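Every protein chain of the complex appears in place save one, which is left out.
Take a look at chain A:
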């Protein structure tokens, strides 16, 4: 067993095919890995290696929490050392983070609040939303040393690679400031001597929040403003009222000339999008909290290739079988787990106790939420990853 560990941590084994190596070495490492597999069966060698180094190359992507810094009363910045296979990201992108809350794995997307850093850490800033299981856990309970699950950075909410000749507008609301902070930090690195301005850029940031103390990163924005790097316009809705497009036009006279980015809650984004569409101008938006899954009694279940109507008082298994879908099944009473299928999105109700299971696209694991179809009734529009025939 020890020799297995030794063999498989050698880089030759862990990145097969990625580095050009002599053919014999290639063959040798493949054989060695096969040996490791045959001595670890029925587990995989990775299961044992993860005990020693969950961040090693070749492991499922994870990260170790290094530091948790409070930003406001209900927000914190979390610095994470990502696993060896983390590919760099572009400022403005987000990362999906998987964390166990009350023993259950949850996934959420958070903006990376830095560009690539010298120390190799990544950081996210999380605001605990009222009733938010995951965000509250991250802000209040996560401690350094904890392992979290990660996916590679993703997202189109990024600046163009060539910044010359552009004027920018960034509208941020609430925690929607986070991806913008990631962009700004990368554009204007803060050193001991102050803000470094590599290039003269024309950036206006309109930040909307209930009040100044409620604003994450407000100090960063203000210091960038004082240093002349950006023009900051704040709108505190608690005292100044909601931001509408007319007000925005007043606050930013050259609105139409600016390349626009907006990140915040759905209401604001929808209003802005409608205005930009009417003007025929592009708007880059980012919204994390996807529209909530509407739950009710009964609904539809979409299989790959067929959608089935499913009443609220019948198991999905029965409804699907009646509609001619070939379903895996077993005891038909909820004990054998032979009928489990992954629900990608939607909501189902456990017919035994009425409990709801909800799959938010983007907030559950990449493989969806496994549900027992024999005791689950549809409670909304569900998507199940299973071929209809």
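What we mean here is this: a contact is a pair of C-beta atoms (placed from the backbone, for glycine too) under 8 Å apart; a residue touches a chain by one contact, two chains touch by 3 or more; residues count from 1.
The rule is short, and it goes like this: contacts and distances are computed from a predicted model.
Asks: One chain of this complex is missing from the view, so tell me which of "Fatty acid desaturase", "N-acetyltransferase domain-containing protein", "ABC transporter" or "2,4-dienoyl-CoA reductase" is its UniProt name.
Replies: Its UniProt record gives the name "Fatty acid desaturase".
Asks: Among A:121, A:163 or A:340, single out the residue that touches the unshown chain.
Replies: For the chain that is not drawn, the touching residue is A:340.
Asks: If the hidden chain were put back, which residues of chain A would touch it?
Replies: So the residues of chain A touching the missing chain come out as 1-3, 35, 38-39, 41-43, 47-48, 51, 100, 102-106, 330-331, 333-338, 340, 352-353, 355, 364-365, 367, 369-370, 372.
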